[in-house]
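I have a structure I would like to understand better, so I am pasting it below and will then ask my questions one at a time.
Our next item is subunit A:
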Amino acid sequence: MQTHQYDVVIVGAGGAGMRAALEASGEVRTAVISKLYPTRSHTGAAQGGMCAALANVEEDNWEWHTFDTVKGGDYLVDQDAAEIMAKEAIDAVLDLERMGLPFNRTPEGRIDQRRFGGHTRNHGEAAVRRSCYAADRTGHMILQTLYQNCVKQDVEFFNEFYVLDLITTHDLSQGDVADGEEVHATGVVAYDLQTGEIHVFQAKAIIFATGGAGKIFKTTSNAHTLTGDGMALALRRGFPLEDMEFFQFHPTGLAGLGILLSEAARGEGGILRNSEGERFMERYAPTIKDLAPRDIVARSMANEVREGRGCGPNKDYVLLDLTHLEPAHIDAKLPDITEFARTYLGIEPYTEPVPVYPTAHYAMGGIPTNVEAEVLRDSHNVVKGLYAAGEVACVSVHGSNRLGTNSLLDINVFGKRAGRTAAAYAKTASFTELPADAADRTVAQLDEMRNRPDGDRVSDVRRELQETMDANAQVFRTGESLNQALSDIRALQARFKNVSVQDKGRLFNTDLLEALELGFLLDIAEVTVVAAINRKESRGGHYREDFPDRDDTNYMLHTMTYRRPPSAPDTADGTVEGYFDHVEEFEGYKVVLGSKSVTQTRYEPMERKY
Partner candidate 1 sequence: MPSAPAGTLYRGREGMWSWVAHRVTGVLIFFFLLVHVLDTALVRVSPEAYNAVISTYQTEIMGLGEAGLVAAIVFHAFNGIRIILVDFWAKGPKYQRVMLWVVIGLFAVTMAGFLPRHLMNVFSGGH
Partner candidate 2 sequence: MTATLENPATEVGTVPSFEVTLRVRRYSPESEHGEESTWDEFTVTAHGTDRVLDALHKIKWEHDGSLTFRRSCAHGVCGSDAMRINGRNRLACKTLLKDVNPDKPITVEPIKGLPVIKDLVVDMEPFFASYREIMPFLITSGNEPSKERIQSAEQRERFDDTTKCILCAACTSSCPVFWTDGQYFGPAAIVNAHRFIFDSRDDGATQRLEILNDKEGVWRCRTTFNCTEACPRGIEITKAIQEVKRAMIRRAF
């Protein structure tokens, strides 16, 4: 076992993590721990763009951007955070450009912008060109640019280190904090994949930037490594997760595969058609049609398929039609995604429409933070020295449905803020002594897992989890389907207790890591479903067929999911009688729900029409 001491430790080297590192590493001793080489992070897969009201090509301003974000999130957005994000977007883009990001350019040599779903001029009048982009590789360029600047600043990386535990002064999953006491995060425990060695990192400030959890679903645009590690680690320490029921399904995944075709395809003029060749989005969103927010488009597509207007032998997908676009235009603006269609489906997008179907894409929920990226341990208190940014966090700027291009923005704006506040805090704070047994739990877990005799295969349990999530907690949900998912997850949690790994070695044991990741997935799926069962309304990405309407009277609140000991009271901070009071008992713990109010500044909830 090795121990390290850093002022700031950043977990995750995706966009959010590296943006934070650039802020912090110049100020204090900083380490970035990542289970992947930084440039392998899934930020690199993002395609379409990053929006900011630069107004380089047409009139635009950050207020409109705020409004679109709020409306897109079906009013569950914390509007103070959305305002900050929209305002700081402009600098975030300019920062990146100055760091060297090769944006596409206008004829005048400025950063070019294009249309994207849900982004409008003057509060919904028409689509506006707000997304700054580099072909359909914007995320790739952001990730590369940030990494390049980390190289420039000599940021210290621990690559292929898996963080497996968070060390805190209190374990809230075991009991409450006494009044007046502060909860501090003091370090993390990491596993060096290459050697199998355990490393304990002591830190004054820790930033979680571990990305999403798309692998709880089967059909997803997310990487194999997006297993919700950061969220699960926080949850296991008794910290809440916010709005987990809201998961975004991106309308245009390659049918059957889930590989994403960016919304930019529609931003550049692509059209969705059903088996009758009809441009069906005209019926669902007459004003902005194919560029409606993702939840609406995904639902419309699923509905077309359900009503028998799907295409293909099984009538189970719709078509994304680019054939009316100039091949040269496609090559210039959408080179990668058309290549995906060719490589993976053997379809030539110049001449044939591409089969698409919604794919699990983005977790709107996550570790709750305030606008300074400080992690909350209930609806008002922060955890000292713990920060989160990026997809792992819930600020909440996306509410119940994220607008396209707002996540690359989120990781830059709040990544920067996290780095800044963490460094500032680390300058004033001192190290907290780590308990001598800080790593014991992790070591025991690893040994136990490694030495377990024959049991279930990790892959079987994972597959069944993903299948039940796809079948029961996807675009359309009902109380019944969700309860089915929950009971499946319960059974799988039980089986997980004796899954066994075949690789018993120490070196590069990915078999073992997959087993641990499965544990994270199960925990995340569990709270996602519990929160979804509890929210008896439809809003944004969460659509309940048994409650098809939005219910602002009862549910204009963020869900907070806590893991508590079985003996703890059934109520959590912010419990609302009759609504957010669901409790699920599991073996050894229970999941308790509370709420957090939604911050509204200038926009009153309205009906969401496009």
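Observations
We adopt the following convention: contacts are C-beta pairs under 8 Å (C-beta built on N, C-alpha and C of every residue); 3 or more make two chains touch, one makes a residue touch a chain; residues count from 1.
Per the selection procedure, all candidates are chains of the complex that A comes from, given by their letters.
Computed from a prediction, not measured in an experiment: that's the story for all the values here.
Comparing candidates 1 or 2 against subunit A, the one that touches it in this complex is 2.
Those residues of subunit A lying in contact with candidate 2 across their complex are 36-37, 39-42, 44-45, 93-94, 97-100, 102-111, 134-135, 137, 140-141, 144, 148-149, 151-152, 194, 218-219, 223-225, 255-257, 259, 302-303, 305-306, 312-314, 316-317, 336, 340, 343-347, 355, 357, 457-459, 470-472, 474-478, 480-481, 501-503, 505-511, 545.
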